[in-house]
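Every protein chain of the complex appears in place save one, which is left out.
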Amino acid sequence: MQTFRMNASFLPAFMEALKRWGTLVAPVERGAGTYVLQAIDDVSLARPDALRTILPFKKLLLKPRFAMLERRDGGRTEEVFDNDMGPIVYFGAHACDIHALEILDLIYMTDYVDPYYRRNRERLTVVGYGCMPDEYCFCESLGTETVERGFDVFLTPLGDRFLVTVCSARGDDIVRANPELFEPASRADTRDYLKRLQEREQSFSLAMDVTDLPYVLELKREDPVWDEVGKKCLCCGSCSMVCPTCACFNVVDERPELGRAVRARTWDACLYRDYATVAGGHNFRADRADRVRNRYYHKQEAFVREFGKPSCVGCGRCIENCPTGINVVEVFKYVRGEL
Amino acid sequence: MAKSKPKVGIFGLTGCAGDQLQILNCEDQLIPLARQMDIVDWVMASSRNDHTCRLDIAFVEGVVATERDLESLKEIRARTKTLVALGTCAVWGGLPAMHNEIPREVLQREVYHSSPLHFLDTVEALPPTHFVPFEITLPGCPIERHEFLRVAHALLAGAMPEFHMLPVCWECKAKENLCRVVYFQEVCAGAMTRGGCGARCPSHAVACAGCRGPLEEPNYDANITMFADRGISWVEIARKMSQFSAPVWIKQGLEKEVRHERRR
Amino acid sequence: MSAAGRSIVIPHLGRVEGHGGIFVKVVGGRVHEVNMDIFEGSRYYEALLKGKHFLDVQGVITRVCAICSAGHTVAALAALENALGIGSSPRVFKMRGLLTLGATIESHALHVFALALPDFLGFDSVIAMAEKYPREVTFALKLKQLGNRIQELIGGRAVHPVNTLVGGFGKLPRHRDLEEIRAALAAAQGPLAGFVELAASIEVPDFAARPTVFVALRPHEEGYRFRGSTLCTSRGEEFPVAEYRDVVREFTVEHSHAKHAALASGETYMVGSLARLALWGDRLVGQAREAFQRLFPRGVEENVLTNTWAQLVELVHCLERGQQVCEELLGLPEEEREMQDYRVRAGRGVGAIEVPRGTLIHEYSFDDDGIIESANVITPTAQNLANTERDLRAAVERLLASDVGSESILKLKLEMVARAYDPCISCSVHVTCL
Partner (left out) sequence: MSVVIPKPFVPRGGPRELATGPNPYLPAPARIMRAADLVPDVRLFELRFTDSTLADSFTFRPGQFVELSVEGVGEGPFSLPSSPTRRGVFQLGIRRAGKLTDFLFNYLSEGDEVGIRGPLGNGFPVERLEGSDLMLVAGGLGMVPLRGLLQYVVDLRERFGRVMLLYGSRNPDAVLFREELESLARRGDVELHLSVDATQGKPWSGRVGVVTELLDEVVCDVPSTYAVACGPPVFYKFMLEKLVAMGFGRDRIFLSLERRMECGIGKCGHCAVGYTFTCLHGPVFSYWDAMNLPELIYT
C-alpha cells in the first residue's frame, strides 16, 4: 500500500484521467436527494459524497437481467456476452461497498467460478471515496467502516485535499500515469486523517450488537418476532434488490422470437413466494415469516458459518428502501430482547 | 419435432380490444409469426373465419358480460387444447368488473374489521377464468407485447412459457425509480401486483395502479396499513385500491374467509 | 327472389373493432329494414364513474376502447381541466397534440392497410395480403409502429396511456427521443407518397353514395388541426361544443346495444376523416395538400367509401404536422416533469377532439371534493351508426337494382360500407343508460 496526497482542485482532472481505465461510473443525483450509479462523461455530475445509490455497484458486475446462453434453431447452444460491460472505473465506492464486493467475490469466485461475473470483475477498477455516516449507516457495528484491501485507489477527503491510498498494481499505474496530481503525504495529512477517523467514529447514530449473533439467532429461530415481521413484510423484494450482497438469481428459458431460444438470468430474492418451490408444488418456505427469517439468517448466521463473516455490510440501503419500514437493526434488537 | 402448423383462434369477449390490438402492435414479428400458425378464427383481423374447427391454441380477451359471451367462451373452451387468457379483464375481471361499492367495503373492513362483502354478488361482469379453466393466464391492461410473444413462441415450440412471478417493485427497483411510497407518500400497488410491465407507471413518476392484477398471496393488509401509517387517508387508499383488480385482491386477501359461489 | 322477402345477414362483421353484424330485410324487392346489430356487451363506464374521483376518470375511460384510448385521454383531460378552470401550458398542449397525431397515425395505418385495403385488393386479411404485397404490408406495419412509438414516448404506453395526468405529464420526453421521432416521421413521407399513387389507381365504387351531412370541429387555430371548441356542419351551422346537447340528439334503438345520434333536425350525419376533409381540407398544406388533390380531384364527394382515402390524406398530414410539433417541442428547454398546480373545486367541463373516427365529446361534472356527479361521452361511432344504416340501405337498393351477382358479393359490398366508417364498436357501446 502507498499513500499520497492530492489537492482537492485536482479531482476533476483525476476523474478525467481515470477514463483511460474504462467507462467512468459514478453516483449521479436522480432527484430528492437520491442517487444512481451511472456512466458519466461530464465529471462534474459525479456526487461521490452520496452515501447510497438506489442500486449498489453489483449492477456493474451482474445486470438485473441478462442473457447467458442462446441457441438458434438448428444451431448449438452458445455463450452470449450480454452481461459484459467492458472495463469500468467505479468511482465513489465507500468502505462498505468494497467489503460487499469482497463478499460477492466469495460467492462468485470460489469453487466454480461464474464466468459472467468474472469477466466484469476482472475489468473493474475500484476507486474508493471516504464518507460520513447518516442515520441509516451501521457499518461500524459490522466492522466494515474501513477497508484495507479490495480497491485500487481510495480518496479520503481532508478539506482542501485528499489522502490517496493505493492498494493495487492498477492503482499504482493510475498514480504513475498522472504524477502531476499527487505528492507525498505529509505528517499534517496523517494527523488530519486520524482526526477525521475519530470524527467519523463519533458520528454513527445507529448501532447493532453482533456479539455471538449466529448462536443467538440459532436460539431464537422459533421466536414470535419472525411472525411479526412476516406479517408486516410485503415480500416486495426491494431490500434484496438494493442490497449490495444479495446475489441470488433465477434462470428463465424463453423464446423471444422465432427460431431463437435464450436462457436468461435475473436477480431473485428469497422473499419471493416461488423461491423455494420444487416440482410437485412443495414450498420449503411457504410462509412470509419463513422467508423474511431466511433473509436475516442467511446474512447473519449461515454466511458467518460458511465464510467466517456476515454478508451484511451495514450500508442501510434496506432500511431506507423498505416501504413498510422494516429495520434490520430494530429487528435484531427485538431478537436480543433489547426492545 | 416438426409438426404441422397449429390452428389458432383469437377471440374478444366484451372489452376494449386492447389485447388484440397489442397483438397487432407486434408489428415486427406479426407476419413471420402468422406464417408459423394457421390463424383460422380472428374476427378482428379477418373476414373469413372458421368458427367450429378444433383449435390447438386460442387466445381470449375481455370479460363475460352477456349470455352470448358465456356461450362463446364455452364453445371456445370445448374446441381448444391450450387456452390462453389475455389481459386483466380475462384473468381477473379488470375494470368492467369494478364496482362502485368497493371503496366503501374496503373502508368498512379496514376501519371496522368486519367483512360484509355483499358486493361480490353484485358484480356484473366476471372474468372468463371464473367459468372455464385456462392453461395460461397473461394479465395486463393491456398485455405487454413481449410477454405475448413469449407465450406465442413457446407454444409454437411445443413448450409452456415460463414466467418468473415477481412484483412490479422488482422492475421498479431494477429501473432505479424513486419509490412512490418511500419518497412521495403515495398509494402504490406495486408490491401486490404481478410485474412484467417494466414498472411502467412508477417509471413515469406515477404510482402503480395495479392494472396487471395481484401476485399470488399479496400481503394486502400490510399494504393498506402501510399507507395508513404514512398518513394517507382511508378515502384516498380506498380510491386507489379500487381501481382494476381490487375486488380480486380483496377476494385473495380473504380467501380463507370468503368462498363465493359460482354465479351461474 | 321470393316475394315473401329475404334477409341478408352478416352475423359477425370481420375486420372491425368489436362485435357487430348487419341485418337487412328485403320484401318484394323493396328494402324493408336495415340494422347495424351491435351485440358487444355494455360496460356502463359512465355509471361506473359516478362517485369516483376525477383523477380516476382517465384510467377508467380509456378502457372504453383501446384503439381510441389516446383520444379518450386527451378529451377527458381537456374536459376535466375545463371544469377545474385550468388551461394547459404550451408544452402540455403540444404534447397532447403529438399524442393525438401518433394515435391517428397508428389507427389510420391499421384501418387503411390492414382492415380496409384487403377489400379493395381482394383479400380476407392483411396476413393473406402480405403474401402478395410483402413490401407494402411491411411499410404499413412500420408506419403503424411509428404511431405506437409516438404514443409510447408521450403516453408511456401504446395503449391506455399512463403518463398523461390532469395538469400535465409525469415524465417529459428527452430531446434525443423527440429528434428520433422527427427523423422517423420524415423518413416515412416518401414511401407513403407511393401509397397515395397506388390508391389513386384504384377505382372507388359509388354504390353507397348518398347526400350526407358532415360534421367536424373547427380547428383551434388556422391550419388543419384535430382540436377545437366549435362544432361545424357542412351546411354552415356552428355551435360551441359546450352546447353539444342541443345539437346532437342521442337515442336508443332496439336492435343495438349502442345509442344512435342525429342532429336536432332529425338528420343523420357523418363524422370522421371524410367529414374533416370536406370541411377543412382546403387548409391542408404541403404534401398533404398534394395527396388531397390527387385522391379527391373533384373535391370531397358524398361517398363514404372514399373515407379510407381521406384517412390516407390525413396520414400524410400527420407525418408532416408531427415533425412540426416535434420541432416546436425541441425549442423548449429539456425538463423532467411538468405539472400544474390546481385547487379542487366543483365544476363542469366539456372537452372535444377529433379522433381518427370523428368528433369525440366528453363531459364531466364533479363536486367540491372532486367526486364525479355526472359523466357523458359521445363517441364518433355512435354518431355514425344511424348514418351507416342509411348508407347501407342506399347501397342495398342500388345493388339489388343493378344485379350484383351472388349473395356473397352483395354481403362483401355491404361489409365494405360498414368498414369504411372504421367503426369502433367498443366505443359505441360504453354507455347504454342504466
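Letters A, B and C mark the chains as written, and numbering starts fresh at 1 in each.
In this section, a contact is a pair of C-beta atoms (placed from the backbone, for glycine too) under 8 Å apart; a residue touches a chain by one contact, two chains touch by 3 or more.
Only a predicted model underlies this, so the values are computations on that prediction, with no experimental measurement involved.
Listed by label, the shown chains that the missing chain touches in the whole complex are A, B. Screening A:Trp21, A:Phe162 or A:Tyr275 for touch with the missing chain picks out A:Tyr275.
Note on the undisplayed chain: of the listed residues A:Asp97, A:Asp114, A:Asp189 or A:Glu320, the one touching it is A:Asp114. From the set A:Ala13, A:Ala39 or A:Leu69, the residue in touch with the chain omitted from the display is A:Leu69, counting the whole complex.
Residue positions on chain A in contact with the hidden chain: 1, 3, 68-71, 76-79, 105-116, 146-150, 154, 156, 165, 167-168, 193, 197, 221, 247-251, 253-255, 260-263, 268, 270, 275-280, 282, 284-285, 290, 297-298, 301-303, 305-306, in rising order. Within chain B, the residues in touch with the undisplayed chain are 1, 153-154, 157-160, 162.
Operating definition for what follows: only the chains that are shown with their structure count from here on.
By number of C-beta pairs in contact, chains B-C lead all other pairings. Between the Cα centres of chain B and chain C there is a gap of 27 Å. Computed from the mean C-alpha positions, the centre of chain A lies at a distance of 52 Å from the centre of chain C. Taken residue by residue, chain C touches two or more other chains at no position, since every residue touches fewer.
Within chain B, not a single residue touches two or more of the remaining chains. Residues of chain B that touch chain C in their complex: 12-19, 21-22, 24-25, 27-28, 30-31, 34, 39, 42-49, 63, 65-66, 68-69, 94-96, 98-100, 124-125, 141-142, 200-201, 203-206, 209, 211, 239, 242-243.
If you check the complex, the residues on chain C that touch chain B are 12-19, 39-44, 47-48, 50-53, 55-56, 59-60, 62-67, 69, 110, 114-115, 118, 124-128, 130, 134, 137-138, 141-142, 144-145, 148, 156-160, 162-163, 165, 169-171, 337, 412, 415, 426. Across the interface of their complex, chain A is touched by residues 29, 32-33, 36, 146, 149-150, 153-154, 156-157, 159, 161-167, 169-170, 173-174, 176-179, 181-183, 188, 190-192, 215-219, 221-223, 226, 229 of chain B.
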